[in-house]
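One protein chain omitted, others in place.
Moving on, here comes chain A:
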Amino acid sequence: MDYLAVENASKTFGGGVRALDGVSFSVERDEFFTLLGPSGCGKTTLLRSIAGFADLTEGTITLDGARLDRTPPHRRDIGMVFQDYAVFPHLTVAENVAFGLKARKTPAAESAARVAEALATVRLGALAARLPAALSGGQQQRIGLARAMVIRPKLLLMDEPLSNLDAKLRIELRDEIRDIQKSVGTAAIYVTHDQEEALAISDRICVMNAGRIEQIGTPQEIYADPRTIFVASFVGTMNVTPWDAAGPGFPPGFAPDRAHVWAIRPEHLRIGEGRPGAVAIRGEVDKYTYLGREAHVAVRTPDGRFVIQVADPAPGLRMQPGTPVSVGFDPANALFFDEAGRRVATTRTS
């Protein structure tokens, strides 16, 4: 029996806009599950339907065997963390965290202990008596997290909780969220449009586009084995090139018959001929971008433009535009997609 099961969830807004189109998935009891997609893909609508702030036009949601979509939102026992923190500015940090316990009529002594514990977990113990207005965004979101966790919810929902924070803090807090979730063992659904965040934090990722699920899988599966061209391009960087049988020197019969486009990641391309059996394409440098830890070389070839990632580039390395180069890669790393954008297997990959 799945812990959380969403079946055939559909949502149509006035005017016939389909925000969700037959979405089904399930989440395990202690799983960190991420909904990833561009804005407007329906991920927030889906999260709000689970929370009860939006009604589905069709479909069912069950949590722990009970129909969730028939329970009013305040009885669903779901913790929620908001993009804009939604910390109550008129209550102190401790009162914010105790807010949900009050509704549950938790005895004062127990409530105080649980609040203290929750605040310690998010490292805000010293600020318990302060008002939130004086705190930074990261601290406010920690309050939001503690407030949602302290009620020991059946499910934790997070709606882009880190998108208003700066880059360094985002990475710091996302690791904390992950650790806390694992230590408490609550199932969590996390919404984000940041693919790197999704890869870093999730047990499984559900990539959504235009109200539909593109693919559900572990971060490794999503990145290395994308099932659609959308997933391939949305997660990470991808060189996407129209397939032309007369083009680059793949071994004869390597490409599937239905291939429409082919794609390869920058880190799978090399400058130079490379090892035997590798494919090589001739071209010239278009642009060289030095990023410190790595560099990106854009190369124009008769078959299209490719970006190549060079790891640990030598500081002295210069690539003038127009320099002739050769781009080499292992054909096994190439991915092929059909006209509908679905992945088609090559003869050599299993």
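Quick note on the criterion: a contact is a pair of C-beta atoms (placed from the backbone, for glycine too) under 8 Å apart; a residue touches a chain by one contact, two chains touch by 3 or more; residues count from 1.
Note that contacts and distances are computed from a predicted model.
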item	value
Undepicted complex member, UniProt protein name, chosen from "Cytochrome P450", "Cobalt transport protein CbiM", "Iron ABC transporter permease" or "Lactate utilization protein"	"Iron ABC transporter permease"
Candidates A:K11, A:R76, A:R270 or A:R343 - the one touching the absent chain	A:R76
Options A:V6, A:A19 or A:A51, residue touching the unrepresented chain	A:A51
Selected from A:L68, A:V122, A:I151 or A:A263 as touching the chain missing from the view	A:I151
Contacts of chain A with the absent chain, listed as residue ranges	51-53, 72-80, 82-84, 86, 88-90, 99-100, 103-104, 144, 147-148, 151, 157
